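Quick one: structure below, then a few questions.
Removed: one protein chain of the complex. Kept in place: all other protein chains.
So that you can tell them apart, the chains are marked A and B in the order they are listed, and the count of residues begins at 1 in each.
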Amino acid sequence: MDRKKIIFTLQLGFTLAVCAFLVVPVVLSILAGLTVNYFIGLESGLTLRWVFEVWDGYRDTIFRSVGIAMACLVITLLLGVPTAYVLARSRKRLARLIEELLVLPIAMPGLATALALIATYGALGGFRTSWAFILVGHVLFTLPFMVRSVLAVLSAIDLKTLEEGAASLGAGFRQRFFDIVLPNCRNGILAGSLMVVTLSMGEFNMTWLLHTPLTKTLPVGLADAYASLRLEIGSAYTLIFFLMIVPLLLAMQTLARPRPTRFICDDAVNDPVPETQQ
Amino acid sequence: MTFIPPKPLSIQLQSCAKTFADGTRVLEPLDLNINAGETLVLLGPSGCGKTTTLRLIAGLEQPDAGGKVLFDGEDVTQQSIEARNVGMVFQSYALFPNMTVAENVGYGLRIRKLPAAEQRARVAEMLAMMRIEALADRHIDQLSGGQRQRVALARALAVRPRALLLDEPLTALDAQLRDALRVEINLLLRRLGITTIYVTHDQTEAMTLGDRIIVMSHGRVAQTGTPREIYHQPASAFVANFIGTMNRLRGEMKADGFACAAGLLRWAGAPTASSELLFRPEDVRIMAEGEAFDLAGTVAAAFFLGDRTRLFVDVGDAQPLVVESLARCTLEVGQPVRLQVDPRGLLDL
Partner (left out) sequence: MILLFMPAALFFVAFFVLPMCRLFLVGGSGPTGWAAYAAILTNDGYFNALLATLGIAAATTLATLLISSIAGVFLQRHKFPGNATLVAMLTLPLAFPGVVIGFMVIMLAGRQGLIGAVSEALSGDRLVFAYSLAGLFMGYVYFSIPRTILTVMAATEKLDPRLEEAARSLGASTWRVMLDVIVPGLKPALISAGAICFATAVGAFGTAFTLATRINVLPMVIYTEFTLSANIAMAAALSFMLGAVTWLVLALARTAAGATVAAAG
């Protein structure tokens, strides 16, 4: 037993160290955004001045990021949910092929995708300089996550038999889709949605190449701030980013927690209404 | 009981075959006639084509070119399942997880756009008929297997289907529950008088529920008949072995009977050229000292089953004979035993 305890303690210590590695910089960063003077340290006092400065200067980029994330969500829902359904009901080989293709935008570096888009559509002035250009990149990047999330849920239920059941009761395709398919992938849609919004708000690799001075997003503004302004402002900006994204991440984690399954036994004598259930 | 199903439906299948996309032929051209109001059981091992036949009747699959499905003489082959108005109960029940029991049962009524009040009344009637009123607001994952089965039946019947199609509905349940539900379903089907097609691989279900049984194998019909006909007059060795237990003895037809290693079987009727005779365990009697007997053997194994004892008797043939005996039988392994076989139960196939 002693040996087991030692192993446990060692593993726990290791895990705690890793947690510290991940969390401490975040804490430092938050503090830096609230400190009057980073180079002096905490002795210089705490202030919200930097946060307000960031808000004043970058409010529109923050709103733009949120806007793009929302638009990205809507588009991935409209494109992704039907795709996931098609994949769930398709023959194995075809579904595999389409899944492979869908993963490509994630496999390709953001730089490559952005360059490709610029090379193809860069000449279309109006499109190039609008936030829609960035939106397209975001959708390409986040669509596979939405599809995968919904597909995972749909694959876990026997979709074919459920649809046959509904069909045997007279439901046509449209009714089946809205009455049976959509309600049963609600969790997948929710998880996928959180993922899409989170990824869109944090996307940088593509956006840095796709943006123009008039279509900056939050991460882009962040890079600007670090490059040209005080560390405290960059940190305050990061703080705002954390405030926006951490609730989303926590929500995702809560969703991912598995719910306990209950087994209800049949009691042939007391059926059909057993008083107690296990 | 206000449930009155519409006029019972007669169903015909003409030359219905089914070949899957990868080339496997699961059903050879089949002709089937199902009488209005009867309960027909499709019985056979996995892969024999019984579920495919059911799905052809339902409209979930289309027969190969040239096949026809007729409802009351009307060709419905091109109709998809949504339009056929049949009630179907699936092996896994296919209950909708996003709806309560009441919503599940009422789904078909919602599709047909019945007035809300009538929907409620019909659902209540169905729940009462299946004795699950207390479960109305439960969700599917809060139900036991037996309860789900009843919900599935209630849902299928709520729309007043012209026929009821059941695909191995009891297979997922444990033995004791299956026995209880078998009786219930039997009573329900008799009371409703609805045309029913029931698919199963369990012969007890088939015998209990079927007005007629169709035994299938490898995509073909092996035999059609009532339970008694199938049991007592199997048309082939396959059917004989599939239904119940069958004993077989090898030997040769002689002037005074069928001679085999352990004795002589009394054979009624015209002499047969068969080298093998078959008979059921219940047609064998254990004879006491001094009584006339046909075969002499030794007990190879004895299993006490509660209500009876099953003996395996070695009679010098390849397989021992299976003999059913009284529960309180005291025969032990190695003891000699004398058997008499009822000539009416002898079959040559």
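Couple of notes before you dig in:
Everything below uses one rule, namely that a residue touches a chain if its C-beta (ideal position, glycine included) is under 8 Å from a C-beta of that chain, and two chains touch if they have at least 3 such contacts.
All values reported here derive from a predicted model rather than from experimental measurement.
Listed by label, the shown chains that the missing chain touches in the whole complex are A. Taking the complete complex into account, A:L79 is the one of A:L79, A:I157 or A:L190 that touches the chain left out. Mapped onto chain A, contacts with the missing chain fall at residues 4, 7-8, 11-12, 14-16, 18-19, 21-26, 28-29, 32, 38-39, 78-80, 82-83, 85-86, 89-90, 96, 98-113, 115-117, 119-121, 136, 139-140, 143-145, 148-149, 195, 198-199, 201-205, 208-209, 219, 222-223, 226, 234-235, 238, 241, 245-246, 248-250, 253, 257-258.
Rule of thumb we're sticking to: only the chains that are shown with their structure count from here on.
Residue ranges on chain A touching chain B, taken from their complex, read 157-158, 161-162, 164-172, 175, 179-180, 183-184, 186, 261-262, 264-268, 271-274, 277.
Of all residues in chain B, only 58, 60, 80-83, 85-88, 90, 92, 94-98, 107-108, 111-112, 130-132, 134-135, 141-147, 150, 155-156, 159, 173-174, 176-177, 179-180 touch chain A in the complex they form.
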